[in-house]
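Remarks on the structure that follows.
Note that one protein chain of the assembly has been removed; the remaining protein chains are unaltered in position.
Going in written order, the chains are labelled A and B, and every chain counts its residues from 1.
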Amino acid sequence: MPVYAKNRQIVVPGELIAETNRYEVEGKIYRKNKKIYSKVLGVVFIDEEKRNIRVLPLKGKYIPNEGDIVIGKVIEVGLTNWTVDINSPYLAVLQVTEVFSKPTQISRTELSKILDVGDIIIAKVISFDYTRDPLLTIKESRLGKVSRGIIVEIPPSKVPRIIGKKGSMVNMLKNMLDVEIVIGKNGRVVVIGKDPAKEEIAVLAIKKIEREAHTSGLTDRVKAFIEEKLKELGEKS
Amino acid sequence: MGVLSLLKKEVILAGLKKGERTDGRGLLEYRKVEIKTGYIGKAEGSALVRLGDTKVIAGVKIDIGTPFPDTPDMGVQIVNAELIPVASAVFEPGPPGEEDIELARVIDRGLRSAEAVDMSQLAIIPGSRVWTIFIDIYPLDHDGNLIDASGLAAMSALLDTKMPVAEVVDENITLSENKKPLPIKTRVVYVTLAKIGDYIIVDPTFEEELVADARLTFAINEDRNICGIQKGGSGSFKVKEILEAKKIALEVAEGLFEKLPPKPTSE
Partner (left out) sequence: MKKEGIRLFNDEGKRTDGRYPNEIRPVRIEAGVLKNADGSAYIELGNNKILVAVYGPHEAVPKYIAEPDKAVIRCKYSMAPFSVSDRKSPQPSRREIELSKVIREALEPAIFLNEYPRTMIDVFIEVLEADGGTRTASITAASVALADAGISMKDLVTAIAVGKAEGKLIVDLNGLEDQYGEGDMPIAIMPQYNEVTLFQADGIFTPEEIEEAFRLASEAIKKLYNEQKKALKKKYEEVIKEVNQTE
């Protein structure tokens, strides 16, 4: 089949990647008859074995999907809900019924005691269709208010790289630096650790991944980077 | 464009496939044109145009003014258009918006490029006093294709215009009782086509404009050359569609030239 792009090549909107019906396509791609085009400025991955072509955007805003874990910031306290900024063109809504597992009666003044303007939450998108704002929940375990740690914002398109294949990248960061890391699909990452110096190394590592996200061999380079930073830390103390 | 318009588009497209439009016209058929000049007594020239149900009035006022610095011995032409609420529910009261301005500038460019009015004959005292021609276009009822209708109205009003004769004695300007027509070099017509799906139609109605992907206007002079082009709307045209549209516009222009008042004969 005619292929016009190479695996891991940078592509621009409208760039012709291949001409075939026999491949599955994923990500920011559109088809016209047999022709496969990129929709965005991104990286194209061509897997000849799995017969799969995928374009990962290099930039772009976060558009919510049901089931996404996101890190949001409360910007308004309403009568029965909170408005939450999730770093997206769409503002999200957290209903009071999505806070507690048991049905509870809460007055408005108590709402701000639970979550006030400026609070950071780890939430899950429970619904989003294009006619209304995304709805969130913090009912499940591992969701809720974040009270400490550092928040890093990265382009949402880089999130898969921070996670790595089957979590390999983020697990490496967690283990090497003894920190808890929660990655929001919306490009916000929370790093919580006991040692602030190690929290900072985690942030630097995340920034490095962001910058080199489209390159190969990144996991090894990040490992080496962290080892060096830890050594510097050890030499200081 | 909401759900309702999407349904309308389906209906319109189904008709176009069969070569029919909702008002019974063929794809390349123009609506009936009626032009009445001398409609407004206080204007030096005026015309009321009916294009189907679209109604546009244009008035020409003449005044003495100063020339532009880089053309000291040429008259000045100013075209203005106002899409007033009287004409359509879609026009809001207020200062001119982008559509009013686009309409005025498209009509102005067509006339100017063709030199419809011979500006070089409008100097009174070269370098300081020249005739200023104000063309004001007011659509009164909007059923599509305001550009072509406005073009016919503006051109007809210019052809209808009677201006005073200026006499200059020792830097003093006196206007005689005699009136003469504007010096017209050529007449200009505008032909607008719209693209709906894969179909090109001529002279769209308001409804057709709502569902159209884009429109294309050609301004044509009496030499049958193109003296203005404007693509509008959020869609696109293939190059061959543009060349096809150009051919159609030149054919349609013939009928419009016949409707226009004749050029004033030099006495």
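Basically, contacts are C-beta pairs under 8 Å (C-beta built on N, C-alpha and C of every residue); 3 or more make two chains touch, one makes a residue touch a chain.
Predicted, not measured: the structure shown is a model, and the values here were computed from it.
Here one chain is not drawn; of B:Ala58, B:Ala114 or B:Ala212, the residue touching it is B:Ala114. Touch with the chain that is not drawn comes from one residue among B:Leu13, B:Leu210 or B:Ile242, which is B:Ile242. In the full complex, subunit B makes contact with the omitted chain through residues 2, 70-71, 98-99, 101-102, 104-105, 109, 112-114, 214, 216, 221, 224-239, 242-243, 246-247, 250.
Although one chain is not shown, part of subunit A still touches it, namely residues 10, 12-16, 28, 30, 37, 39-41, 43, 57-61, 63, 89-91, 130-131, 155, 157, 211-212, 214-215, 217, 221.
The criterion applied here is as follows: only the chains that are shown with their structure count from here on.
Chain geometry summary: the mean Cα position of subunit A and that of subunit B are 54 Å apart.
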